[in-house]
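Left out: one protein chain. Kept in place: all the others.
All chains are identified by letter, namely A and B, in their written order; residue positions are counted from 1 within each chain.
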Amino acid sequence: MSAPTATLRPSRGATEGSRPRPRITAGGAMVTVSALVLAVVWLIPLVWAVLTSLKPEGETTAVPIRWLPLEPTLEAYRLVLARGDLQRWLVNSTVISTVVTVLTLMVCVLAAYAFSKTRFPGRRALFALFLAGILVPPQVLIVPLFDEMTFLGLVDTYWGVALPQVVAPVMVFILKRFFDAIPRDYEEAARLDGAGHPRILWSVVLPMSGPILAAVAIFTFVQSWNNFLWPFIAATDPALMTVPVGLGSVQGAYGIQYAQNMAAAVLGALPLLVVFLLFQRQVVRGVTDAGLK
Amino acid sequence: MRTEETPLPAPAPAIGRRGFLAGALTAAGIGLAGCGGGIATVGESRTVLRQWNLFTGGDGVRMVEMHDAYQREHPQIDFRPTTYLWGNPFYTKFAMGAAGGRAFDVATLHLSRLRGMGPGTLIDPIPVELLAEYGVTPDTVLPNVWDKCTVDGELYAIPLDTHLVVTYYNREICARAGVLDPQGRLIETDGVEEFLDLLAAVKDVTGGYGVVMDTTGAWRQFWSLYRQLGGEMTFDGDVGIDDDKALQALDFLRRVSEEGLAPSASDAPGTPANFVNGICGLMFAGNWEIATAQAAGMDFGMRPFPGLYGDELGQGDSHALVLPHRRTRDDAAVRAAVEYAAWMLKHSITWAGGGHVPAYLPVTESAEYARLEPQADYRDAAVNVQFDPEAWFSGSAAQLQNEASSLFAGVHNGSTTPERALDAFKRATRKLIETPAPV
Partner (left out) sequence: MTPSTDIAPPEAARAVSPAPPGGRARTRHVSSWAGLWFVLPFTVLFAVFLVWPMLAGLWTSFTDRSLGRAGSSFVGLANWSEMLGDPAVWQSLWVTLLFTLISTPPLVLIALGMALLTHRVSRLGWFLRFSFFAPFLLPVAVVTLIWTWLYQPGFGMVNGALQAVGLPEVNWLTDKDTVLVAIAITTVWWTVGFNFLLYLAALQGIPAYVYEAAALDGVNPWQRFRHITLPLLHRTTALIVTLQLVASLKLFDQAYLMTAGAGGPDYAARPIIGYIFDSGFTGLRIGYASAISYLLFAVIVVVSLVQFRLFSGKGKSA
């Protein structure tokens, strides 16, 4: 592959170096301290969930509340994993989010390319239709879409869960705007070399679009991973549920077990949090750039 | 959270991003490849049997016990039970899964909900010959229950139990109040006044109340008493209800609260708690609360709901097993489901441990059941169980019960009068009648 030179070139880069250096002042220290306090407060629910998950079930409802487990144990995790549901949901979430992300990238890139770099009959009308589609939130379609799915026989199938999530006209729009800004000279040169549209897309446009593709991919993946409403409707079979749907609907036969609930919550939260810690900057950009719809 | 466990979150290099995307693409390839087969079909010779139920707590534990035994006896079945939250969450999943037609093979259902859940559309008929093959025939089930399983001449449900509101009594308190017979059973009373006298005697002992009942589930009390009075309820164009009888039934709820014989507010979990902690000597509650009383280790007995206005009739329902509609015919799965249902009926002595009266007569007529204490003491009540009136909006956790319970709770706590509550109930019911029926 022609090495894409497109690194994340932050437009703020110019200002970064010359921002006023924080001097150690009383005011600065106060800002730091309040920031840290707020951050810690914001983490309390997560920390409390982790601590609860490490307690034996009997300790979870102790009054008054005690933070640290008296006898820390991984029993809750063992019980949750022994049920096997959560592993299956994690697999389902991974498969479905990946399929949604890849398909979204493929169909939206193709469509955006067509709108940006080609002229075909009906182009304007179609683009206007897709723009109008941005106005239709998926939430208002749940009932007719479910009805349609029963007709097509897609309820309780992977495709039934995944395909409606691929229809994201806003992504076509974002990608088109980006492609529009790629100078014509590049495609002209390629065309002179005898390249057709597929070649131009593959060898000219895509290599220059790394950042936007990453942004769309990350945003789509995160959104699909955490999507609740549609998977909740399209998958009633526990074997097909994703993490949020499974955790939100399947009950333990033994009633509410707080340590196990929290263990399941921690395990369900882990994948994206790990991805976030590893790729913090990319996730932040992906979410802010593509998320502004 | 545990930052020390994770690698440095320092600025990730561009390779990280590309690696991430490459990984995602690889995973997608694997995922797409795996999609073709679908996970639901396991290519083994074991038949998959997916059961859905709505039992948590004591019932849930007992069902797990039965399922463990079932799985041990059926190694060729890959048995997969799933529990959803009782009430609407369960019934919503049921409707959607059945509409999709491939999510599950057999499910529990309140018999009172059968007619509102689309028998013939969402629920498939039971092959009766197959069921008979496994030993369940009309003569092995109480006729009043079997009738409820049949819609337009077709059998749509296999009843597992009958459950109903009954009387619990604390032996120690009742003995001190002098309301036990020589065998240690609560004496039988005749009419309202006698029963109120009994409550007063119990109240003198507890210093609190005589009886406790779930005031947020007031429909159970109301329907029991209304049926004792011979009341009927119909929904043909308008609410057909006997006002005098309804008011008489509601007036009892008002009176026990007003005279301090019962708490004016006590919710579902609070009611057994109040009984167990001894602030009252009696409790009107579903027979499934037996587990709570037993867990508390108290000496208690049970008998039918008292006959305040006639026979000892109590409101109740039946947990049944049904076959959801399926998109494509699968005889092996239907056979496995019917066999499973019959197995559950035959082994419902375990289920009886939770207070429910098994619907399968060979079980309730067995010596083993007769030895179950105090279950055997209210066995006869099941014969007279009073199902909810028939309508698509009626039945357990359905709208009619919800409307009635929330309105009649006001009679218990004195915030409204029986007359006003009845008017409001009729208004709410009329609205339900006017709503176009979805089945």
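The criterion applied here is as follows: a contact is a pair of C-beta atoms (placed from the backbone, for glycine too) under 8 Å apart; a residue touches a chain by one contact, two chains touch by 3 or more.
All figures in this text were calculated on a predicted structure; none of them were measured in a lab.
Asks: Using the contact definition given at the top, list the shown chains touched by the missing chain.
Replies: Over the full assembly, the chain not pictured touches A, B.
Asks: Among the options A:174, A:190 or A:217, which residue touches the chain absent from this view?
Replies: Residue touching the chain left out of view: A:174.
Asks: Given the contact definition stated above, which residue among A:96, A:190, A:212 or A:235 touches the chain not shown here?
Replies: Result: among the candidates, A:212 touches the missing chain.
Asks: For subunit B, which positions touch the chain that isn't shown here?
Replies: Residues 3, 9, 85, 87-89, 91-92, 95-96, 99, 116-118, 121-122, 392, 435-436, 438-439 of subunit B touch the chain that is not shown.
Basically, only the chains that are shown with their structure count from here on.
Asks: Residues of subunit B touching subunit A in their complex?
Replies: Result: residues 1-3, 6-7, 9, 11-12, 14, 16-18, 20-21, 24-25, 27-28, 31-32, 34-35, 38-40, 50, 55-57, 60-61, 63-64, 80-85, 89, 93, 96-97, 99-104, 327 of subunit B touch subunit A.
Asks: Quick one: in the complex, what on subunit A touches subunit B?
Replies: Going by the criterion above, the answer is residues 7-8, 43, 46-47, 50, 88, 92, 94-96, 98-99, 101-102, 146, 149-150, 153, 155-159, 210, 213-214, 217, 221, 233, 236-240, 249-255, 273-275, 277-282.
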